[in-house]
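Complex shown without one protein chain; remaining protein chains in place.
Naming follows writing order (A, B and C), and every chain is counted from residue 1.
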Amino acid sequence: MSALSALSSGETKGETFVINVGPQHPATHGVLRLKMTMDGEYITRAEPVCGYIHRMHEKMGENRTWAQFLPNTGRIDYLAAMAYSHAYVGAVERAAGIAAPPRAEYIRVITSELNRISSHLVWFGAFLLDLGGFTPLLYAFDDREKILDILEALTGSRLTYSYYRFGGVCNDVDDDFIRGTREFVAFMRPRMKMYHSLVTDNIILRKRLIGIGVISAEMCRQYGATGPVIRGSGVGYDVRKSEPYSVYRDLDFDVPVYPEGDCMARYLVRMEEMVQSLRIIEQALDKLPAGPVMASGVPRTLKPPAGDCCFAVEAARGRLLVRIVSDNKEMPYRVRLRTPSFCNLSLYEEASQGMMLPDALALLGSLDLVIPDIDR
Amino acid sequence: MSIIEPFRLLLFLVGIMAFVGLNAAYLVWVERKGAARFQRRPGPTEVGYGGLLQPIADGIKLLSKQLHVPPGADGVLFRAAPLLVMIPAMIGLAVVPFSESLVARDTNVGLLMIFAFGSINVMAIMLSGWSSRNKYAIISAARIVSQDVAYEIPMLLVVVTMLMATGTMNLNEIVQQQAGWFWRWNIFRLDVNPLMPLTFIIFFVCMLAETNRAPFDMAEAESELVAGAFTEYAGMGFGVFFIAEYANIILGCAFATILFLGGWQSPFGVWSGVFWFLLKMYVLVFTVIWVRWTFPRTQFYNLLNLSWKLLIPISLSTLILTAVVMKVLK
Amino acid sequence: MKALLKEIGSGFHSLVTGMRITLGQFFKPQVTVHYPHETLKMPVRFRGHIELVRDPQTGKAICFACKACEKACPSDCIIVEGVKREGERRKSVTEFKLDFTKCSLCGSCVEACKSEAIRFSKDYNLASVSKEEFIMDLFKRLESEQPKPPQAQPEQSKEAA
Partner (left out) sequence: MISSLQELADQFNKLIAQDVPLPTTPAVPVAAGAQVGTAAPEPASPVQLTDHAAKGFHLDVRLRPERVVAAATLMDENGFAIDAVTGVDWMAEGQMEVVYDFFHPAHAWRVVVRARVPREKPELPTISEIYPGANWHERETHEFFGIVFLGHPNLTPLLLPEDATYHPLRKDFKA
C-alpha cells in the first residue's frame, strides 16, 4: 500500500475532501462527530468533535447534596451505570469513613459484573453492526435482556439503576435474584461458545479485524487509555487487580491480555472478560455472606470532612476515577469524573491516521465508546 | 417469424414485468420474515395476515414521497439511473426458459445476452452515485466499479467453462442436456470438470458480489457510507433500486439454476416443468438471504483480494482443467 | 501455498458453521413479546412515576405534607402543600404537584418518605402531546380515583418497602 506510506510522510497525492461522520451517522452510536479529511478512501486526519450531549454533571454535583448526586451517576455511562455509582459511592465512603457491610460489597460486585456483561454484550452487537453483521446484535440483545430483567427486578430500573447507597445498597437480594443469576451464568457459558463459532471464527470477521487499528502500549500510556484497549495492547492493567476495591481481592479471576494491539485483540479481551465476569459472579454468589446490606449509623445528611480523595473502579470501558473535594458541607465542593471513553477516544486522531474508512470505523467500534461518557 | 410472434413477445414482457414486480415486492417480505426468523423475532405482523400486505404498504409509502433531485446534481443522469438499473434485469429475464416452452425469446445467444445487458448494471449504479453530488455516493460509486469489474472476470471464466462443457449458448438447450436424474445436472458433471461443485460456488459468490448483496454490499455499506450510492434518492427513486436489487437476485439465481441445477428438469427424470425451476430458484434466493443475515461485511481490499487472488486463479484453472479433460476424453 | 490452502479450508468451514448456527436459530421459537397484544408483568420494585397512597382505614391520603420528599428530590420536581385542619392531629395534604418532565425516576422521594405515603406506580405507558399533562397533581388524581378494594393494600405496602 504505497498510498499509506505517502500519507504517513504527510504528503497527499491529490485533492483531499472532508466528510462528516456524525453527529448523525449509522456508525457513531450516539452523537459523536468525526471530521474526517480524506484522500480517496484513506484518512489523512480524523478529528473527533464532542460535546453534543454535554450536561455538566460536575457542576450539577456542586449544586446538590452528596446523596442527590447519586442518580446522576447512572446517567453518565448508561450501559454500565453500576460501576459509576460504585465509584462515586466508594469515593464518598472513603471520604466519610463509612464501611459497607460485607453482604453489600458482595452484592455490589455481583451487580457490577452483571452490568459489565450486559455492557459488553451491547458492545458486541453494536461492533458487529458496524462491521455489517446484523444478526449477532439481536442474539446479544436477547441475552442482555435476561440481565436487565434480573437487575430490574432487583433495582426497579433497567438502565439507570441508582442502586448503591453510602454504606451499602438500597435493597437486599432475594432468592429469585440468586436463582435467576445462577441460571443466567449456566445459560451464558454455552452462548459464549456459540458466539465464538458464529462470529469469532468467521473468516470474514478475522480478515477485517486482525492487524487492523494497531494501538501500541506506549500510545495507551501516553493517552491514558485503559480497560480493554490497554489490555488488548499487552498491558495487564486492571483496577480490580492493581487497586483492589470492594471484595475483588477475595475473588479469583484472570485479567485477559492480548499483546497484538489490533481490533481482534480488543475484541477477544472483551469476549474473555465476559467469561471472567461469569466466574466472578459464580464465586460471589457462593461466598455471599448473610447480614445487613446497609451500614448502621450513616447520617442522613452527610458532611464528609474537608479534603480530597479519589476512588477508581474498573468500569466496562476502563479506568473510572471519581475525585471528590469536600469542604465539610452538605454539598460537594468539587466532583471530578475521569471517564474511560474520554481518554480512549483521545487517541483516535493519532491511531486512525492513514487508515481506510471501513477500518477506521472498525477501530472506532473496537474502542467501545459511549458518548455521554465522553461528554458527561 | 409468424405474425403472432410480436404479440407473444409483448405478452411475455408484460408477464416478466409482473413477475419481477411481484417477486421484488414479496421477496422483500420474505427477506424481512426470513431475517426475523434467523434473529428469532416475528418480523412484520401488523399489516394483513402475517404482514402479507406490508410490501404494498411500503410501495404506497414510497410512491407518495417526493422525488427530490438534490441541488447541483445532474438531473438527467440522476433520474435515468434507476431506469438503467431496472431494464437490464428485465431484458435478462426475457431469455430465461422457465420451462421448455415458457420462454419469451428462445434465442441462440441467450447466455451472451444476459451478460451483455448485465454489464449495464454497473454503469447505472455508478451513475447514480456520481450524479448525486454526495461524497458518500461518490465513494460508493468508485467502490462499485472496482468490485463489479473484479467479479465479472471470474464469473465469465466460469460461464466459459460451462460453455465448453455444454457447447451451446442457447439456455433452453443447456437445460435439455441436463435431462434425467439429478446426477445429470451440470453441477454433478464431474466427468467434464472434476471441480464442478467448486465452480458452482465460485459462480454463486460472484453472483452475490455482482448483485451487491451482503457480505459484499460495499455499495450500500450502511455503517460506513450511510446508504452509499442511493443516499440522495428518495421515494420511488430509491424504490426502483430496491426492486432492481431483487430483480437482479432473481436473474442471478435463475441463471445459476439453468447453468448448474438443471433448470426446469425434475431431479427424478419425470414430471419436469416450471415448478422445478421455481423451486430451485427460490431455494437459491433463500440461500442468498440466509447468507446475508449470517455474515458481517467484507472489507474492501479483502473483497478485491478474494477476486483477484483466489477466485480468478481458481476459475481459470477449472477452465483449463475442463479443456484438458474434454480434449483427453474425446 | 499450504498455509493458503489451510486458510481457505478453515475459512470455508467457518462460513458453513456460521450458516449452520443461524439456520438452527431459524427453527427455534421466537423470543419477542408481541406488544401491545401481549404485555409483561411489571416487577414488584418497578420504578414508575410516584403516586400517593390511600390510608385503608380513612380512605384519605396518608401523606401529611412533611415535605421530606420535596427536600430529597434532586431535580426539584415535587411541590407539596398541606393545611392543618381543625380537630386533626396532623396536617393533611392539599396539593402534591409532580413535574414529571423534570423527574428522573430516581426514587429518592419514596426512600425519603418515612410514612410510606408515596409509592411507585406501575404505569409505564406515559406519552402525551403536551407538556402540561406531565405536570400532575397527584392529590387530585387520588381524589378523583375510586378507592381500591382493600385486599390490594397489603401487597402495595410490601412494594414500597
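Heads up, the rule we're going with is that a contact is a pair of C-beta atoms (placed from the backbone, for glycine too) under 8 Å apart; a residue touches a chain by one contact, two chains touch by 3 or more.
From a predicted model like this one, the values you see are computed outputs, not experimental measurements.
When the full complex is examined, the chain removed from view is found to touch A. Among A:G30, A:G211 or A:G224, only A:G224 touches the chain left out of the display. Within the complete assembly, A:Y237 is the residue of A:Y42, A:Y106 or A:Y237 that touches the hidden chain. One chain of the complex is left out; on chain A, the residues touching it are 50-51, 54, 56, 58-59, 62, 91, 94, 217, 220-225, 230, 235, 237, 242-243, 305-312, 319, 321, 323, 325, 327-329, 331, 333-334, 336, 338, 342-343, 346-347, 350, 375-376.
Here is the rule we use: only the chains that are shown with their structure count from here on.
One finds 51 Å separating the Cα centroids of chain B and chain C.
Centroids of chain A and chain C (each the mean of its C-alpha atoms) stand 26 Å apart.
Counting partner chains per residue, chain A shows two or more touched chains at residues 135, 139, 142, 198-199, 202, 204.
Multi-chain contact residues of chain C, defined as those touching 2 or more other chains: 15, 18, 21-22, 25, 31. Per the touch definition, chain B reaches chain C in the complex via residues 34, 36-42, 45, 290-291, 293-295, 310.
If you check the complex, the residues on chain C that touch chain B are 8, 15, 18-19, 21-23, 25-26, 28-32, 34.
Looking at the complex, you find that chain B touches chain A at residues 35, 38-41, 135-136, 139, 142, 214-215, 217, 221-226, 293-302.
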